[in-house]
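In this view, the complex is presented without one of its protein chains, the others remaining in place.
So that you can tell them apart, the chains are marked A, B and C in the order they are listed, and the count of residues begins at 1 in each.
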Amino acid sequence: MQPPKPLNPNFKEDISASFATFVLMRTIGAALVRVEPGEVDIVLPFRDDLTQQLGYMAAAIISGILDVACGYAAMSLSPPGTTILTVEFKVNLLAPALGERFVARGCVIRPGRNLSVCGGDVLAFKAKEEKIITTMLATMMTVKE
Amino acid sequence: MQPPKPLNPNFKEDISASFATFVLMRTIGAALVRVEPGEVDIVLPFRDDLTQQLGYMAAAIISGILDVACGYAAMSLSPPGTTILTVEFKVNLLAPALGERFVARGCVIRPGRNLSVCGGDVLAFKAKEEKIITTMLATMMTVKE
Amino acid sequence: MQPPKPLNPNFKEDISASFATFVLMRTIGAALVRVEPGEVDIVLPFRDDLTQQLGYMAAAIISGILDVACGYAAMSLSPPGTTILTVEFKVNLLAPALGERFVARGCVIRPGRNLSVCGGDVLAFKAKEEKIITTMLATMMTVKE
Partner (left out) sequence: MQPPKPLNPNFKEDISASFATFVLMRTIGAALVRVEPGEVDIVLPFRDDLTQQLGYMAAAIISGILDVACGYAAMSLSPPGTTILTVEFKVNLLAPALGERFVARGCVIRPGRNLSVCGGDVLAFKAKEEKIITTMLATMMTVKE
């Protein structure tokens, strides 16, 4: 496949600016680390205050950063002056969310004027090891800002 | 349908004790407010530090409390000495997560020894008004604690 | 909740006419048996030529009639001159699809001008017994015919 072509020449700046206003990402310590056409990475270090009853990072947080990565992946291919809302997503939690840090990579599977379909994974990193712990399939909607 | 019968006579206490160790719930200010056989409610007041780029509560948080409500609904019908892990879930975000507080209600659709299928909704409350803002369909796995 | 109000006074006739052109439904022997605002039932008798490797009705068929019931439920609340396409759906297969006949009931959870969110179940009937065997959560799109 040819790489998808951005409709917004300033998509990187616009996504960074939007992410900066996404308060939850700051609250949990997530950072936007890579923005390419149709592909966005968000990184999150492990934090005790975000864990569930067995000490793993909670599904809410892991699926949450992946949803946001998918949304910004969709935004990278959307026209200027738009933002993205999640219509729906489905996640499979493949393995316990244990590790020093987590990287959520969201990708556009099929861009669309109104609806984009995105997919992505979260990788957990521990020492030298990396492991897929979560996978998502999501539908995103482009809306005027 | 007849109401489902709990296998664990202490399910209320065990769920409360488990919820108390679910650190993320405390971090975001969520409370377990109702535990019945096959049905659990979690309430969350609106908080600015949990919002997304448009000022609504982030999908991570809304779907997160609903996932937890579904998980504990499954646990209410599971044997003593077990806990619940989420295998997967799918959420539809129906309306902006705006309101003074949010109530996630998780229900068991089909209990099972290993896998339980659960569904649930999040209601947003604002003044006298209430509104369904999110709906979920999820698969939960019972594991020995 | 108040019952949803149809925008198309002829929704019953239009849905019946559309269903009559849905060739697969005729091929598998499915019938449209109930059309109300926001709710549609499709019935399918058991047939050996639609089974999977263990002799149950195949997931394709059971989820297929439920998808169609959900789609027409959305159409019952859509404006005249429109039809429905499925954006996505998720099904949980709760129990083996065994029985003399199956009834798929699709319901609109949240109607929308462009997107409607629907849910539904398939019941299996055997002698006097009935059982939920499948549940779905789906996103439907209204398009001009």
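Criterion: a residue touches a chain if its C-beta (ideal position, glycine included) is under 8 Å from a C-beta of that chain, and two chains touch if they have at least 3 such contacts.
For clarity, every value in this text was computed on a predicted model and none was experimentally measured.
Participant: Of the listed residues C:S63, C:S76, C:S116 or C:T142, which contacts the missing chain in the full complex?
Facilitator: Only one of C:S63, C:S76, C:S116 or C:T142 touches the chain omitted from view, namely C:S63.
Participant: Which of these, B:D14, B:D41, B:D67 or B:E88, touches the one chain of the complex that we don't see?
Facilitator: Missing-chain contact among the listed residues: B:E88.
Participant: On subunit C, what residues meet the omitted chain?
Facilitator: 18-19, 21-24, 27, 48-54, 58-61, 63-65, 67-68, 83, 85-93
Participant: For subunit A, which positions touch the chain that isn't shown here?
Facilitator: Subunit A touches the chain not shown through residues 90, 92, 94-95, 109-110, 117, 119, 132, 135-137, 139.
Participant: In the complete complex, the non-displayed chain touches which residues of subunit B?
Facilitator: Output for subunit B: 87-88, 90, 114-115, 117, 139, 141.
Convention: only the chains that are shown with their structure count from here on.
Participant: Quick check: how many Å separate the C-alpha centres of subunit A and subunit C?
Facilitator: 33
Participant: Which residues of subunit B are in contact with two or more other chains?
Facilitator: As it turns out, subunit B has residues touching two or more other chains at 90, 92.
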